[in-house]
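The following block contains the structure, expressed as structure tokens.
Here the complex is missing a single protein chain, while all its other protein chains stay put.
Presenting chain A:
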């Protein structure tokens, strides 16, 4: 993998921020976009912007072909068994909410259980809290091990025959933990529950095979994998999508509309009410092409190396606390930490003055912050365009910040 060649494909990286070359270490929040994605958006709006699935004119046909072509790319990318199982949505949040409402309301009753974990992003907590409240079901959390991993024993103990839905992240956006989704799906299925996977931090970084995982739903966002904001995917098994009601009604998703009754289009369109996210979906297809050309295995390996390098350089810093698994092979390409004596927001501001972008805050995971017993943390996250040099600058920034804050007191 030639990182310098890859970096040339990301025009945004070639700029100075606050007088320093930009070091972008916030890809877990949103990734930067390769030229091919930016050009795809541009070509669509300049060349064939048109609504899809209606009308007979040439631009409409071109737009429809490209939109449905993007669906085929997604199908191959996650190895879904058909394009009927690939639904374009705004992002992971919308996808999980669609399952919670469209599947959950019909299939979860009082006395049932919904099982999640302490490491979920708010988008994989609140839809289930709301479903539990609306149905009278119990919301249960699988506890975490000391190192921020899940033990299958705890998973087995938490999931019971009363469990109807198990919802878990494949990769934690804070701890970097990679969860054994395949094994957990088996446990869910043995108990008669469905498995919903939050793949927002997984799809950009590792090969996903939904058939091998055997999960029932898988949600991810385009903007974390080089695609534009506002486009994401809900994968669902066909038999489940078929029994699910849409949650958005209107144009595009209908078959026949009468005065008092209407019927829905077949899959996947029955879940795509309104004019779809045409440019976003086509550009997501371009992002997938880009990632596949580099190779997901190569990307994953590169990120492991960067994480290992960062952990090595950060661990010796006095007063440094690093959260999540210590073994870099057991974690994704991000490092969440706190440095004694410097609040994460202050740290992020000081690093920003050096052109280094990191995330500070609760990372949309307040229950996890509570488990870690902190109010906020700092996070550096890596993607295919990051280098060891980026990490050297980041670590030098950490040391300077530490010195700065000890000087001013």
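Quick note on the criterion: contacts are C-beta pairs under 8 Å (C-beta built on N, C-alpha and C of every residue); 3 or more make two chains touch, one makes a residue touch a chain; residues count from 1.
As a working rule, contacts and distances are computed from a predicted model.
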{"item": "Listed names \"Protein phnG\", \"ABC transporter permease\", \"Acyl carrier protein\" or \"SUF system NifU family Fe-S cluster assembly protein\", with the criterion being the UniProt name of the chain not displayed", "value": "\"SUF system NifU family Fe-S cluster assembly protein\""}
{"item": "Residue, one of A:305, A:353 or A:387, that touches the chain absent here", "value": "A:353"}
{"item": "Touch criterion as defined above, residue of A:14, A:106, A:389 or A:403 at the omitted chain", "value": "A:403"}
{"item": "Residue numbers in chain A that touch the chain omitted from display", "value": "18, 343-346, 349-350, 352-354, 360-362, 366, 369, 375-376, 400, 403-404, 407-409"}
